[in-house]
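Rest of the complex left out; these chains stay put.
When the chains are written out, they are named A and B in that same order, and each has its own residue count from 1.
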Amino acid sequence: MKSPYIPATSEQREAMLKTLNLSSIDELFSAIPDKLKLKEDLKLPGPYSEYELKKEFQSLIRKNSDAASNTCFLGAGVYDHIIPSAVNHIIGRQEFYTSYTPYQAEISQGVLQAMFEYQTMIAELTGMDASNASVYDGASALYEAVLLAARYNNRSEVVVARSVNPEYRKTLSSVLRYSGITVREVGFNIDNDFGGTLDMSELSEAISENTAAVVVQSPNFFGILEDIKSVSEKAKEKRALLICVCDPISLAVFEAPGSLGADIAVGEAQPLGIPMSFGGPLLGYFAVKKPFIRRMPGRVVGQTTDTEGRRGYVLTLQAREQHIRREKATSNICTNQALCALAATVYLSLMGKRGLTEVASQCIDKSIYAYNTLLATDQVTEVFKSPFFREFVVKPKVSPDKLNKELLNDGIIGGYDLSGDYPELDGCWLVAVTEKRTKAEIDMFSEKVKRICQGGV
Amino acid sequence: MRDERTIFEKSVENRIGYSLPESDVPKADIHSVFTENLIRKECPQLPEVSETDVIRHYTALSQRNFGVDSGFYPLGSCTMKYNPKINEDIASLNGFTQMHPLQDLQSAQGCLEVMYRMDKYLSEILGMERVSLQPAAGAQGELAGLMIIKAYHESRNDKKRVKIIVPDSSHGTNPASAALAGFEVVHIRSDERGCVDIKALEEVLDDTVAGLMLTNPNTLGLFEEDILKISEMVHRCGGLLYYDGANMNAVMGIARPGDMGFDIAHVNLHKTFSTPHGGGGPGAGPIGVSKELVPFLPVPVIEKKGDSYVLDYDRPLSIGSIKSFYGNFSVIVKALSYILTMGPRGLKTVSETAVLNANYVRKKLEDVFEIPYNRICMHEFVLSASRQAENDITALDLAKNLIDKGFHPPTVYFPLIVKEAMMIEPTETESPETLDAFIGAMRELAELAKENPELLKNAPKNTYVTRLDEVKAARNPVLKWSR
């Protein structure tokens, strides 16, 4: 078949076969047993020409309601933040996006230096000593962290707050299933002043000499800030490691986990300039304190010098990795999320310290405004009393599921229905409000919620 | 001209590179909302730079990087083919990038259809029953597959199967993933033809074996001719067969892992299906399974119910989730775009041409380089710089010299069973003229290695940096910039 992506012409193919003393392409496959050879074409559509392809995908996206044409109040781990245009212009440079993992350092200084800068930024945001060059997503970052901890202190239990993102906890349980590590979950306060934060007394009970690590998320899945410092103290008492899951934008204004006793900080860096993309690719970040540097999973870039003494960068500490240590590696990860890490690096460079703080502040201001506006409708009620970041829980008079479906008709992507993950929060609704939302949109949102709840759609 | 500064060293106090809407809601006093100990004492020290600074900085960095569009990139095992531009355009449509994974599924039917179709098409290509798109890369696909193997044996109450067999030529992720899934790893040697040593396999097969992981064609670029025998042996002893699909580019439309007897297979969309590698990722490593193993697939599984696509989480035997949500969706879109572009005939032509190109290069180099298993290869082959090593020229030296000649070097020192290995995978997107240019360069280097080896010791010279001190980097790691 002729294709613009396969340059060898049939004349050239013939000539190459001749060089090989072969008379047909089939002979190249003589090592494959005859009975394995497909006798018919694969049952696939195509070929599509470029323009037909475009039309085909246009017809697919017509079946989607996206957050560009609808107003998004959904978060729950993936957020609709503003992405500066310059980000895509950089990651769209072929030198970046069509290159492989930088095995050959001398012609990969671009990716390598960018990853070095990424590591620096993540370490700075989290207050940790070092970061790797990314893992798949927040969930996989978490399981890598737990595995590190269990191997480090040779313990077999991990204590996880139920206020940690349920997707992460599900993934963790799956991956730990055959590891000999068990998960012990700790509940959260509901009706008291600390509503929405993890239950400290339950935590104290849960931690033991066999606890490899304690996992806490802040802001937690409900958007509520946890008291990491106290958790840290409890963990340290039993010499368990502390693993913190933090939102990177919140770290512009909230204390870094590294300053609060965390040994490992992990999380989802999608909010840093990466589109939601129906959940992937995301960007798992992974940062540690010094003792754990040589135990990190995945790629790490280090600074060094060339033969002329000039600064340069290489993949380093490879002795940890699977391609050298095989089954003894710190992780199996090979391909990571480099281009997303580059996007985050460009995003953080553009935002700078002021910009990121501005984003975080607006998330606070706008989510508080939305919270108050919603409560003022009298159609939703308060669930937790604790202060939150970007996201909050309320209980509307009609079910979240029904509410969301109705809102969609008005061009609004509603909040997350907590009923499935938290039976005790049946009917509760997790609403996210980023800097991208305007007062007008929030007012409209509250108005629609009010009307739907009042049955007057 | 030469600017070694990091972005941090370009920072100037009070400079900005952002532009945000002004807030139009009341300003909250963060100190009255949150208790003091929650609030950060010192602002994170991010760079303070303008948009111009940022664009120039990362543009300059890009100019120190080599991509597929820069030239020939015969990195064996990595399938560095050209990435059609249209795939990028399609994946960047708002209708895909601006979708939230948790929004009402009725409002995301387009996304679900993309995934449903990819499940079907990849199943057809692999000869499998169903596919999960969840794994974010090959290694995560392996992990999922091995967990399925574990779950399968456990479901049959067969608890003694603790071993996974891998050939010594296998990729490092195979044993690493097996370990992560809680298996004991058993390595077996390759025979003199570079394939699984049937005897060695025979010896380790018993009822403690959970499965065998195989790359086929293997990492030497050779098709495992005895695959049906191997599959029969492993199955007979109660084990399962896992297919590392990193090398699928050799056999699309020609032979299928499912038909070979494999029970599980992953494919690297960022290799065979032409999604760009992004300087290290993101990729995607969907896994396909045989009918018997469908119940163990990760959740969710996409099903069609009437006219709608739905997500099925209610699968009691499932291994659960190994990643948030549904996989690297954007990457999946690009791969779907690629499959539709090529169609069944196109994919077959891809494999045929990839194999033809590899053999052509092999043939044209066989007189000057040692090729340990020199017969018709599949999409790649491995040569050894052992003859050159006699003159103290290593595979690494050859690699660095290729850089100066405008080529990305092949994979070096892998697979481990070949000394001074150089693993060459041209892919089908390279023209005969490019192959000839590369062949010419390699022959010239072989000549120099014989006649003038000292000339090859200082490469690369035409790069932004010369050879870098890796030992220094590892000994005293500097992993972040500091003042």
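As a convention for this text, a contact is a pair of C-beta atoms (placed from the backbone, for glycine too) under 8 Å apart; a residue touches a chain by one contact, two chains touch by 3 or more.
Remember, it's a predicted structure, so these values are computed and weren't measured experimentally.
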item: Assembly formula [one copy per chain kind displayed, counts for the whole file]; value: A x2, B x2
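Everything below uses one rule, namely that only the chains that are shown with their structure count from here on.
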item: Euclidean distance of C-alpha centroids - chain A vs chain B, Å; value: 20
